[in-house]
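The structure under discussion appears below in the form of structure tokens.
Coming up: subunit A.
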Amino acid sequence: MNDRNNTLDWFMLVMRRDLILSFRRSATYLTPLIFFLIVVTFFPLALGPSQSLLSSLAAGIIWISALLSSLLAVEGIFSEDYQDGTMDQYFISTEPVFVLIFAKVLCHWLVCGAPIILASIISSLFLYLPSGVLFALIESLLMGTFFMSLLGALGAALALGRSAILSAIIVLPFSIPTLLMGTAIMTAAINQQDYSGFLSIMGAMLAIGIPGLCLLTVEAIKLNYE
Partner candidate 1 sequence: MLKVVNLECHRSDEVIFKDLNFKIDRGDNLEIIGSNGSGKTTVLRLLLGLIPSFSGEIHWSTSQDSSKSEENYTSCFYQGHQIGIKPLLTAYENLKFSTSGFNSSDDEIALVAKRVGIEGFLNRRSSDLSAGQKKRIAIGRWLLKDFNLYLLDEPFTALDDKGVKLIEDIIAEMNSRGSSFLITGHRPSRLKSHKIYLDQKNER
Partner candidate 2 sequence: MLDSLHVLFIMDGSGPYVWLCFFVLMFVVSVNIILPIIRMKKIYKEGRLED
């Protein structure tokens, strides 16, 4: 009865199920995308259409919008599983639960984070982002949105069954390093400096964050089982 790759099987099971579920419910990937585009559109409306102004602010605008939309999207990640008893099955299984949580977060990022990155390429045109830094933008957003998904999952777990806005408020202060790192990369890229140092710091944050935040998220979900 002892299957060798049991943990991997579980991981794939959770991934496949969540991916199918998200694609059948189009709101999961459309809502953050539309939210992102609306927020990005608001900046030219509020600041005026001056090309030089927008061009200098573009990186910051895209980063803030991506951060907010990936955070808002992650809010309901556990609530359905918790309410219909699927979460119980995770905790009963002898597999390490944080691996399953990681599967959920990864799937969520694929469904919500990746479209936002694509949309940010389009909005970089609207906002006259200097074309040379597009690659830096994508690189920094790849890591940044994933970190936000991890953080958002922790917030969602802490606020499980409570108001949605609460989880965002809890997590936002903790997301500041990501934002600062991201904008540091962008500023360095715009000034044509070497930004690989910041990139590797972000990678290190992610490397610590994946196991660390997943473990904390499991702790937070466990709170509801007492």
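How were these picked? Simply put, all candidates are chains of the complex that A comes from, given by their letters.
Criterion: a contact is a pair of C-beta atoms (placed from the backbone, for glycine too) under 8 Å apart; a residue touches a chain by one contact, two chains touch by 3 or more; residues count from 1.
As the structure is a prediction and not an experimental result, all values here were calculated from the model.
Peer 1: Have a look at 1 or 2 and point out the one touching subunit A within this complex.
Peer 2: For subunit A, the touching partner among the candidates is 1.
Peer 1: Would you tell me which residues of subunit A are touching candidate 1 in their complex?
Peer 2: Residues 1, 3, 9-10, 13, 16-17, 20-21, 24-25, 80, 83-86, 88-89, 91-94, 225-226.
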